[in-house]
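One protein chain is absent from this view; the other protein chains keep their places.
Labels A, B and C are assigned to the chains in the order they are written; within every chain, residues are numbered from 1.
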Amino acid sequence: MNHTRPFMKNRYLVGGPITPLLISELMTLGNDDTGAGAVSIFIGKVRGDEIEGKRVTAIEYSAYEEMAVREADGIVNTVRSAFSDVRSVLILHSMGVVRAGEASLFIMVTAGRRDQASRACRHTLEMVKEKLPIWKKELF
Amino acid sequence: MNHTRPFMKNRYLVGGPITPLLISELMTLGNDDTGAGAVSIFIGKVRGDEIEGKRVTAIEYSAYEEMAVREADGIVNTVRSAFSDVRSVLILHSMGVVRAGEASLFIMVTAGRRDQASRACRHTLEMVKEKLPIWKKELF
Amino acid sequence: MGGLVRVLFFGAAAEAAGRTEESFTAQDTAALRRQLTEKYPALAGIPFRMALNKTLLKEESVLKINDIIAVLPPFQGG
Partner (left out) sequence: MGGLVRVLFFGAAAEAAGRTEESFTAQDTAALRRQLTEKYPALAGIPFRMALNKTLLKEESVLKINDIIAVLPPFQGG
């Protein structure tokens, strides 16, 4: 387990992997909100896939950072206004090198009840995939 | 944050709240599976609702434990056979007293890709609600 | 056929019966259900289901000695 603190480039992008320690810390955010009965989390990890006979050992992520922040702001606002029971939306994506097995995406949505937490988390995930200007390069 | 280790009554039921420390530990399970690109998690927490003018401070959970284990086994098997991309399914529910703001349910599903992780987690959650013989009593 | 069965009460059913366990003699689950609501009228207000030997009953069933019946109010987990 990597216990070093990753470098936050801004509130959505972090340099390197999203470590278990960072995830633990992020999950304590909003712990004092006793109206949040439901927390839905999605974690995306780098898979050690085989591509044309070669094993992926890491992925290097790059982004148009200024646009990514603007788009992520838009996603958070859209989700919060589309799901009235949602209380918080958190999006974090890695930049730079993330090794196979490590996390590169963390989404957390809290809501009063399970239905909107679950649906809003999925919706956020789909919008992250569709709207954030992020690219990857497999390393072997 | 509560750092004491909760008492596992069996592989699905734990005495007291599902603490942040336990959640951190559960989330490292399967970290060595580099084929798991997607992790979907649902955490249910006790809400400090107001009921007839009184504030809920905790919920006391009880269960028909032997049947709960059998039903939870059934849920895991059903989800694993219904979603071919799913690699692991974890269900944990609290017994006894859980205070407002603390977690009483933890579900984690890993899969190769996001679609099945997300859908299988939601499906597991619905089955937990429908099939586990668990009851609650609000404490004020 | 029929016999002494062990009945377990859970959640609101345990409160309605004032106990968590009791023995009954009954031919089948339909007869047991009538005995239960006659003895504990408060149970009639709870839309309870029953499990026979840890499996939810889908239809009434004959009972045999040492069967375990659980009286299950609506589930509230999560």
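Definition applied: a residue touches a chain if its C-beta (ideal position, glycine included) is under 8 Å from a C-beta of that chain, and two chains touch if they have at least 3 such contacts.
Note that this is a predicted model, so its numbers are computed, not measured.
**Q** Omitted chain: which shown chains does it touch?
**A** Spelled out, the missing chain touches these shown chains: A.
**Q** With the missing chain put back, one of A:Asp32, A:Glu52 or A:Glu130 would touch it. Which one?
**A** Candidates A:Asp32, A:Glu52 or A:Glu130; residue touching the omitted chain: A:Glu130.
**Q** To test your reading of the contact rule: which positions on chain A touch the chain that is missing from view?
**A** So the residues of chain A touching the missing chain come out as 44, 61-64, 66-67, 70, 93, 104-105, 125, 128-137.
What we mean here is this: only the chains that are shown with their structure count from here on.
**Q** Average the C-alpha coordinates of each chain, average all protein C-alpha coordinates together, and give the chain whose average is closest to the overall one.
**A** It is chain B that sits nearest the middle.
**Q** Averaging only over C-alpha atoms, locate the centres of chain B and chain C and give their separation in whole Å.
**A** The separation of the two C-alpha centroids amounts to 27 Å.
**Q** Can you check how far apart chain A and chain B are, centre to centre, with Cα atoms defining each centre and the answer in Å?
**A** About 21 Å separates the centre of chain A from that of chain B.
**Q** Suppose each chain is reduced to the average of its Cα coordinates; what separation in Å results between chain A and chain C?
**A** Going by mean C-alpha positions, chain A sits 48 Å from chain C.
**Q** Mind pulling the chain C residues that touch 2 or more other chains?
**A** Only 78 qualify.
**Q** Two or more other chains touching the same residue: where does that happen in chain A?
**A** 114
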